[in-house]
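Before I ask anything, let me first share the structure, which is written out below as C-alpha coordinates.
The other protein chains are all here in position, but one chain of the complex has been omitted.
== chain A ==
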Amino acid sequence: MANLVIDNVKKRYGETEILKGINISIKTGEFLILVGPSGCGKSTLMNSIAGLEDVSEGRILIADKDVTYTSPKDRDIAMVFQSYALYPNMTVEQNISFGLEMRKVPKEERDVEVQRVAELLQISHLLDRKPAQLSGGQRQRVAMGRALARRPQLYLFDEPLSNLDAKLRVEMRTEIKKLHKKLGTTIVYVTHDQIEAMTLADRIAVMKDGQVQQLGTPQEIYDNPANLFVAGFMGSPAMNFIPANVVEQDGTPMLELATSTTVALPFPKPESLKDYVGKTVLLGLRPEMITEPQPHKEGQPFVTTTDIEVEVTEPMGADTMILTRVNDAEINCRSNPMYPAAAGSVIKMMFDTSKAVVFDQESGKRLDV
(Lines give C-alpha, C1' and ligand atoms only; values in the text may rest on other atoms or scores of the structure.)
Protein backbone atom coordinates (compact mmCIF):
# COMPACT_ATOMS: atom_id res chain seq x y z
CA MET A 1 0.00 0.00 0.00
CA ALA A 2 1.25 3.39 -0.87
CA ASN A 3 0.49 6.97 -1.59
CA LEU A 4 0.21 8.31 -5.11
CA VAL A 5 1.39 11.61 -6.51
CA ILE A 6 0.55 12.79 -9.99
CA ASP A 7 2.67 15.80 -10.69
CA ASN A 8 1.77 18.05 -13.62
CA VAL A 9 1.17 15.12 -15.97
CA LYS A 10 0.57 16.02 -19.59
CA LYS A 11 -0.25 13.72 -22.47
CA ARG A 12 -0.24 14.71 -26.10
CA TYR A 13 -1.19 12.80 -29.23
CA GLY A 14 0.43 14.86 -31.94
CA GLU A 15 -1.12 18.29 -31.63
CA THR A 16 -4.02 17.36 -29.36
CA GLU A 17 -3.44 17.56 -25.65
CA ILE A 18 -5.44 14.88 -23.84
CA LEU A 19 -4.17 15.64 -20.36
CA LYS A 20 -3.37 19.27 -19.68
CA GLY A 21 -1.30 19.18 -16.54
CA ILE A 22 -2.90 16.95 -13.93
CA ASN A 23 -1.98 17.42 -10.29
CA ILE A 24 -3.43 14.94 -7.83
CA SER A 25 -1.98 13.44 -4.71
CA ILE A 26 -3.62 10.95 -2.40
CA LYS A 27 -2.55 9.45 0.89
CA THR A 28 -2.01 5.79 1.68
CA GLY A 29 -5.33 3.97 1.98
CA GLU A 30 -7.36 6.66 0.26
CA PHE A 31 -10.07 5.91 -2.25
CA LEU A 32 -9.76 8.34 -5.15
CA ILE A 33 -12.40 8.52 -7.83
CA LEU A 34 -11.78 10.05 -11.23
CA VAL A 35 -15.13 11.06 -12.63
CA GLY A 36 -16.13 12.94 -15.73
CA PRO A 37 -17.96 12.66 -19.03
CA SER A 38 -16.56 10.37 -21.72
CA GLY A 39 -13.54 11.80 -23.46
CA CYS A 40 -12.45 13.84 -20.45
CA GLY A 41 -9.14 11.97 -20.22
CA LYS A 42 -9.87 9.92 -17.10
CA SER A 43 -9.09 6.59 -18.73
CA THR A 44 -5.92 8.00 -20.29
CA LEU A 45 -4.84 9.19 -16.86
CA MET A 46 -5.60 5.74 -15.45
CA ASN A 47 -3.53 4.06 -18.16
CA SER A 48 -0.70 6.48 -17.47
CA ILE A 49 -0.72 5.57 -13.79
CA ALA A 50 -0.62 1.90 -14.80
CA GLY A 51 2.20 2.56 -17.24
CA LEU A 52 0.23 1.26 -20.19
CA GLU A 53 0.60 4.65 -21.84
CA ASP A 54 3.58 6.96 -21.69
CA VAL A 55 3.12 10.48 -20.44
CA SER A 56 4.50 13.38 -22.45
CA GLU A 57 5.45 15.49 -19.44
CA GLY A 58 5.32 15.39 -15.67
CA ARG A 59 5.95 12.73 -13.05
CA ILE A 60 4.07 9.90 -11.38
CA LEU A 61 5.16 8.75 -7.94
CA ILE A 62 3.98 5.63 -6.16
CA ALA A 63 5.14 5.20 -2.57
CA ASP A 64 7.40 8.23 -3.04
CA LYS A 65 9.21 6.46 -5.86
CA ASP A 66 9.29 8.01 -9.31
CA VAL A 67 7.74 5.42 -11.64
CA THR A 68 7.13 7.68 -14.63
CA TYR A 69 9.34 5.55 -16.84
CA THR A 70 8.95 2.22 -15.07
CA SER A 71 7.32 -0.61 -16.99
CA PRO A 72 3.82 -1.68 -15.84
CA LYS A 73 4.92 -4.92 -14.27
CA ASP A 74 7.47 -3.20 -12.05
CA ARG A 75 5.05 -0.61 -10.67
CA ASP A 76 3.42 -3.12 -8.35
CA ILE A 77 -0.12 -2.19 -9.22
CA ALA A 78 -3.17 -4.24 -10.13
CA MET A 79 -6.02 -3.21 -12.34
CA VAL A 80 -9.64 -4.27 -12.73
CA PHE A 81 -10.89 -3.65 -16.23
CA GLN A 82 -14.30 -2.71 -17.54
CA SER A 83 -14.44 -5.85 -19.68
CA TYR A 84 -12.90 -7.83 -16.76
CA ALA A 85 -10.23 -9.07 -19.21
CA LEU A 86 -10.21 -12.57 -17.72
CA TYR A 87 -7.97 -14.99 -19.59
CA PRO A 88 -10.55 -17.09 -21.45
CA ASN A 89 -8.40 -20.24 -21.67
CA MET A 90 -7.69 -20.43 -17.95
CA THR A 91 -9.84 -21.48 -15.04
CA VAL A 92 -10.77 -19.03 -12.32
CA GLU A 93 -8.00 -20.43 -10.16
CA GLN A 94 -5.41 -20.02 -12.90
CA ASN A 95 -6.67 -16.52 -13.61
CA ILE A 96 -6.18 -15.50 -10.01
CA SER A 97 -2.77 -17.11 -9.64
CA PHE A 98 -1.35 -16.05 -13.02
CA GLY A 99 0.13 -12.83 -11.69
CA LEU A 100 1.74 -14.70 -8.81
CA GLU A 101 3.11 -17.31 -11.18
CA MET A 102 4.65 -14.59 -13.34
CA ARG A 103 6.32 -13.24 -10.21
CA LYS A 104 7.74 -16.69 -9.50
CA VAL A 105 5.80 -17.30 -6.32
CA PRO A 106 6.06 -21.00 -5.37
CA LYS A 107 3.05 -23.19 -6.06
CA GLU A 108 2.14 -23.78 -2.38
CA GLU A 109 2.07 -20.07 -1.61
CA ARG A 110 -0.01 -19.44 -4.70
CA ASP A 111 -2.58 -22.00 -3.59
CA VAL A 112 -2.82 -20.42 -0.17
CA GLU A 113 -3.27 -16.99 -1.70
CA VAL A 114 -5.94 -18.19 -4.13
CA GLN A 115 -7.85 -19.75 -1.22
CA ARG A 116 -7.62 -16.54 0.79
CA VAL A 117 -8.88 -14.38 -2.06
CA ALA A 118 -11.58 -16.85 -3.05
CA GLU A 119 -12.95 -16.92 0.48
CA LEU A 120 -12.77 -13.16 0.76
CA LEU A 121 -14.85 -12.76 -2.41
CA GLN A 122 -16.96 -15.89 -1.90
CA ILE A 123 -15.94 -17.52 -5.15
CA SER A 124 -14.40 -20.70 -3.74
CA HIS A 125 -16.98 -22.85 -5.51
CA LEU A 126 -16.10 -21.33 -8.89
CA LEU A 127 -12.36 -22.02 -8.91
CA ASP A 128 -12.52 -24.80 -11.51
CA ARG A 129 -14.71 -22.96 -13.99
CA LYS A 130 -13.72 -21.09 -17.10
CA PRO A 131 -14.71 -17.42 -17.43
CA ALA A 132 -17.25 -18.27 -20.15
CA GLN A 133 -19.20 -20.33 -17.61
CA LEU A 134 -19.60 -17.41 -15.19
CA SER A 135 -22.27 -14.74 -14.88
CA GLY A 136 -21.41 -11.06 -15.12
CA GLY A 137 -21.29 -10.59 -11.37
CA GLN A 138 -19.11 -13.65 -10.88
CA ARG A 139 -16.67 -12.47 -13.56
CA GLN A 140 -16.51 -9.15 -11.79
CA ARG A 141 -15.56 -10.91 -8.56
CA VAL A 142 -12.90 -12.99 -10.28
CA ALA A 143 -11.44 -9.86 -11.86
CA MET A 144 -11.23 -8.32 -8.41
CA GLY A 145 -9.77 -11.51 -7.03
CA ARG A 146 -7.03 -11.41 -9.62
CA ALA A 147 -6.15 -7.90 -8.49
CA LEU A 148 -6.28 -8.75 -4.79
CA ALA A 149 -4.15 -11.89 -5.02
CA ARG A 150 -0.94 -10.01 -5.66
CA ARG A 151 -1.40 -7.58 -2.75
CA PRO A 152 -0.07 -4.71 -4.82
CA GLN A 153 0.67 -1.21 -3.56
CA LEU A 154 -2.05 0.39 -5.61
CA TYR A 155 -5.33 -0.78 -7.13
CA LEU A 156 -6.77 0.70 -10.27
CA PHE A 157 -10.42 0.17 -11.18
CA ASP A 158 -11.45 1.18 -14.69
CA GLU A 159 -15.25 1.49 -14.73
CA PRO A 160 -15.56 -1.96 -13.18
CA LEU A 161 -19.30 -1.89 -12.65
CA SER A 162 -20.54 -0.43 -15.90
CA ASN A 163 -21.21 -3.82 -17.51
CA LEU A 164 -23.47 -5.01 -14.70
CA ASP A 165 -27.22 -4.57 -14.46
CA ALA A 166 -28.55 -1.90 -12.13
CA LYS A 167 -29.30 -4.10 -9.13
CA LEU A 168 -26.00 -5.96 -9.22
CA ARG A 169 -24.15 -2.69 -9.66
CA VAL A 170 -25.51 -1.34 -6.38
CA GLU A 171 -24.64 -4.60 -4.61
CA MET A 172 -21.10 -4.68 -5.94
CA ARG A 173 -20.66 -1.02 -5.12
CA THR A 174 -21.40 -1.70 -1.50
CA GLU A 175 -19.09 -4.68 -1.58
CA ILE A 176 -16.20 -2.70 -3.00
CA LYS A 177 -16.71 -0.14 -0.27
CA LYS A 178 -16.73 -2.83 2.42
CA LEU A 179 -13.64 -4.40 0.91
CA HIS A 180 -11.84 -1.08 0.97
CA LYS A 181 -12.76 -0.51 4.60
CA LYS A 182 -11.58 -4.01 5.46
CA LEU A 183 -8.29 -3.98 3.54
CA GLY A 184 -7.47 -0.29 3.71
CA THR A 185 -5.94 -0.30 0.25
CA THR A 186 -5.10 2.67 -1.89
CA ILE A 187 -7.51 2.74 -4.82
CA VAL A 188 -7.89 4.84 -7.92
CA TYR A 189 -11.27 4.26 -9.49
CA VAL A 190 -12.52 5.62 -12.80
CA THR A 191 -16.22 6.04 -13.45
CA HIS A 192 -18.60 8.25 -15.33
CA ASP A 193 -21.34 7.53 -12.82
CA GLN A 194 -21.52 10.39 -10.32
CA ILE A 195 -23.53 8.32 -7.84
CA GLU A 196 -20.73 5.75 -7.74
CA ALA A 197 -18.31 8.61 -7.21
CA MET A 198 -20.30 10.10 -4.34
CA THR A 199 -20.89 6.82 -2.54
CA LEU A 200 -17.43 5.27 -2.81
CA ALA A 201 -14.87 8.00 -2.73
CA ASP A 202 -12.77 9.46 0.02
CA ARG A 203 -11.86 12.03 -2.54
CA ILE A 204 -13.21 12.82 -5.98
CA ALA A 205 -11.40 14.39 -8.89
CA VAL A 206 -13.93 15.78 -11.35
CA MET A 207 -12.37 15.93 -14.79
CA LYS A 208 -13.31 17.61 -18.03
CA ASP A 209 -11.32 18.30 -21.18
CA GLY A 210 -8.12 16.86 -19.75
CA GLN A 211 -8.17 19.02 -16.66
CA VAL A 212 -9.11 18.42 -13.06
CA GLN A 213 -12.01 20.77 -12.44
CA GLN A 214 -12.12 20.09 -8.72
CA LEU A 215 -10.49 17.74 -6.25
CA GLY A 216 -12.19 17.28 -2.91
CA THR A 217 -14.24 15.11 -0.62
CA PRO A 218 -17.66 14.10 -1.96
CA GLN A 219 -19.42 16.53 0.38
CA GLU A 220 -17.13 19.42 -0.57
CA ILE A 221 -17.80 18.79 -4.19
CA TYR A 222 -21.52 18.49 -3.64
CA ASP A 223 -21.89 21.57 -1.46
CA ASN A 224 -19.14 23.70 -2.85
CA PRO A 225 -18.69 23.06 -6.56
CA ALA A 226 -15.82 24.98 -8.06
CA ASN A 227 -17.64 25.86 -11.23
CA LEU A 228 -20.79 25.43 -13.25
CA PHE A 229 -19.61 22.13 -14.79
CA VAL A 230 -18.92 20.44 -11.46
CA ALA A 231 -22.18 21.75 -10.04
CA GLY A 232 -24.15 20.37 -12.96
CA PHE A 233 -22.29 17.05 -13.17
CA MET A 234 -22.54 15.97 -9.55
CA GLY A 235 -25.94 15.29 -8.01
CA SER A 236 -29.05 13.58 -9.26
CA PRO A 237 -31.42 15.10 -10.12
CA ALA A 238 -29.01 17.84 -11.16
CA MET A 239 -28.68 21.21 -9.53
CA ASN A 240 -31.14 23.83 -10.78
CA PHE A 241 -29.59 26.76 -12.61
CA ILE A 242 -31.83 29.81 -12.53
CA PRO A 243 -30.86 32.97 -14.38
CA ALA A 244 -31.61 35.69 -11.86
CA ASN A 245 -31.27 39.47 -11.88
CA VAL A 246 -29.29 40.96 -9.05
CA VAL A 247 -31.26 43.79 -7.44
CA GLU A 248 -30.32 45.96 -4.49
CA GLN A 249 -32.69 46.19 -1.53
CA ASP A 250 -31.69 48.39 1.43
CA GLY A 251 -28.12 48.31 0.18
CA THR A 252 -27.99 44.49 0.02
CA PRO A 253 -27.82 42.69 -3.30
CA MET A 254 -30.64 40.16 -3.65
CA LEU A 255 -31.63 37.70 -6.38
CA GLU A 256 -34.87 38.36 -8.15
CA LEU A 257 -37.20 35.44 -8.73
CA ALA A 258 -40.25 35.65 -10.97
CA THR A 259 -42.80 32.90 -10.49
CA SER A 260 -46.44 33.88 -10.37
CA THR A 261 -45.28 36.77 -8.22
CA THR A 262 -41.86 38.34 -8.04
CA VAL A 263 -39.76 38.00 -4.93
CA ALA A 264 -36.17 38.82 -4.03
CA LEU A 265 -34.14 36.00 -2.45
CA PRO A 266 -31.46 36.79 0.09
CA PHE A 267 -28.00 35.36 -0.49
CA PRO A 268 -25.50 34.24 2.19
CA LYS A 269 -22.60 36.16 0.70
CA PRO A 270 -24.21 39.35 -0.67
CA GLU A 271 -20.86 41.13 -0.99
CA SER A 272 -19.83 38.79 -3.81
CA LEU A 273 -22.78 40.08 -5.86
CA LYS A 274 -21.92 43.78 -5.42
CA ASP A 275 -20.38 44.09 -8.88
CA TYR A 276 -23.31 42.35 -10.48
CA VAL A 277 -26.14 44.62 -9.41
CA GLY A 278 -28.35 45.20 -12.43
CA LYS A 279 -26.89 42.18 -14.22
CA THR A 280 -27.98 38.56 -14.49
CA VAL A 281 -26.18 35.70 -12.76
CA LEU A 282 -26.87 31.95 -12.61
CA LEU A 283 -28.28 30.90 -9.27
CA GLY A 284 -27.47 27.28 -8.43
CA LEU A 285 -29.96 25.66 -6.09
CA ARG A 286 -30.19 21.92 -5.39
CA PRO A 287 -33.69 20.39 -5.73
CA GLU A 288 -33.80 19.47 -2.04
CA MET A 289 -33.47 23.17 -1.15
CA ILE A 290 -36.80 23.93 -2.78
CA THR A 291 -39.45 22.13 -0.71
CA GLU A 292 -42.96 22.39 0.60
CA PRO A 293 -43.16 24.95 3.47
CA GLN A 294 -41.58 23.38 6.51
CA PRO A 295 -42.71 24.89 9.82
CA HIS A 296 -39.40 24.39 11.60
CA LYS A 297 -37.58 26.41 8.95
CA GLU A 298 -40.08 29.27 9.07
CA GLY A 299 -38.42 32.52 10.03
CA GLN A 300 -34.88 31.32 9.43
CA PRO A 301 -32.67 33.65 7.43
CA PHE A 302 -32.32 32.77 3.72
CA VAL A 303 -35.68 31.03 3.64
CA THR A 304 -38.31 32.48 1.33
CA THR A 305 -41.80 31.14 0.70
CA THR A 306 -43.47 31.95 -2.57
CA ASP A 307 -46.08 30.66 -5.03
CA ILE A 308 -45.16 28.48 -7.98
CA GLU A 309 -47.20 26.88 -10.71
CA VAL A 310 -46.81 23.10 -10.93
CA GLU A 311 -46.05 21.85 -14.44
CA VAL A 312 -45.53 18.14 -13.83
CA THR A 313 -45.02 15.95 -10.79
CA GLU A 314 -42.83 12.84 -10.66
CA PRO A 315 -43.53 10.70 -7.60
CA MET A 316 -40.41 8.76 -6.63
CA GLY A 317 -41.82 7.13 -3.52
CA ALA A 318 -39.76 8.77 -0.82
CA ASP A 319 -40.09 12.17 -2.46
CA THR A 320 -42.08 13.73 -5.22
CA MET A 321 -40.25 15.82 -7.77
CA ILE A 322 -42.18 18.91 -8.80
CA LEU A 323 -41.29 20.55 -12.08
CA THR A 324 -41.97 24.23 -12.46
CA ARG A 325 -40.71 27.29 -14.32
CA VAL A 326 -38.85 30.09 -12.61
CA ASN A 327 -37.35 33.00 -14.53
CA ASP A 328 -38.04 31.01 -17.69
CA ALA A 329 -35.89 28.11 -16.55
CA GLU A 330 -37.28 24.68 -15.81
CA ILE A 331 -36.47 23.64 -12.27
CA ASN A 332 -36.88 20.57 -10.07
CA CYS A 333 -38.15 20.75 -6.54
CA ARG A 334 -38.14 17.95 -4.01
CA SER A 335 -41.27 17.77 -1.88
CA ASN A 336 -42.94 15.45 0.54
CA PRO A 337 -45.21 13.05 -1.35
CA MET A 338 -48.05 13.99 1.05
CA TYR A 339 -47.91 17.63 -0.01
CA PRO A 340 -50.78 18.30 -2.43
CA ALA A 341 -49.34 19.39 -5.75
CA ALA A 342 -51.58 18.78 -8.73
CA ALA A 343 -50.27 19.61 -12.17
CA GLY A 344 -51.47 23.06 -13.20
CA SER A 345 -52.21 24.23 -9.66
CA VAL A 346 -50.45 27.07 -7.88
CA ILE A 347 -48.86 26.03 -4.59
CA LYS A 348 -46.61 27.50 -1.94
CA MET A 349 -42.98 26.39 -1.94
CA MET A 350 -40.07 27.24 0.31
CA PHE A 351 -36.76 28.34 -1.25
CA ASP A 352 -33.80 27.83 1.08
CA THR A 353 -30.85 29.81 -0.26
CA SER A 354 -28.49 29.14 2.66
CA LYS A 355 -26.49 26.72 0.49
CA ALA A 356 -27.12 28.47 -2.83
CA VAL A 357 -24.21 29.21 -5.15
CA VAL A 358 -23.92 31.71 -7.98
CA PHE A 359 -22.06 31.47 -11.27
CA ASP A 360 -21.11 33.86 -14.00
CA GLN A 361 -23.49 33.25 -16.88
CA GLU A 362 -20.80 33.40 -19.55
CA SER A 363 -17.74 31.76 -18.06
CA GLY A 364 -19.45 29.40 -15.59
CA LYS A 365 -17.09 30.67 -12.89
CA ARG A 366 -18.22 30.49 -9.31
CA LEU A 367 -18.80 34.04 -8.03
CA ASP A 368 -19.23 33.63 -4.27
CA VAL A 369 -15.80 32.38 -3.26
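Throughout what follows, a contact is a pair of C-beta atoms (placed from the backbone, for glycine too) under 8 Å apart; a residue touches a chain by one contact, two chains touch by 3 or more; residues count from 1.
Just so we're on the same page, contacts and distances are computed from a predicted model.
Colleague: With one chain of the assembly withheld, which option in "Probable glycine dehydrogenase (decarboxylating) subunit 2", "Branched-chain amino acid transport system permease protein", "Carbohydrate ABC transporter membrane protein 2 (CUT1 family)" or "Heme exporter protein D" matches that chain's UniProt protein name?
Modeller: The chain we cannot see is, by its UniProt record, "Carbohydrate ABC transporter membrane protein 2 (CUT1 family)".
Colleague: Taking the full complex into account, find the residue in A:Asn89, A:Thr217 or A:Thr262 that is in contact with the omitted chain.
Modeller: A:Asn89
Colleague: With respect to the chain omitted from the figure, which of A:Lys27, A:Lys65 or A:Arg103 is a touching residue?
Modeller: In the full complex, the listed residue that touches the missing chain is A:Arg103.
Colleague: With the missing chain put back, which residues of chain A would touch it? List them for me.
Modeller: 47, 50, 52, 72-73, 77-79, 81-83, 85, 87-90, 98-99, 102-103, 146, 150
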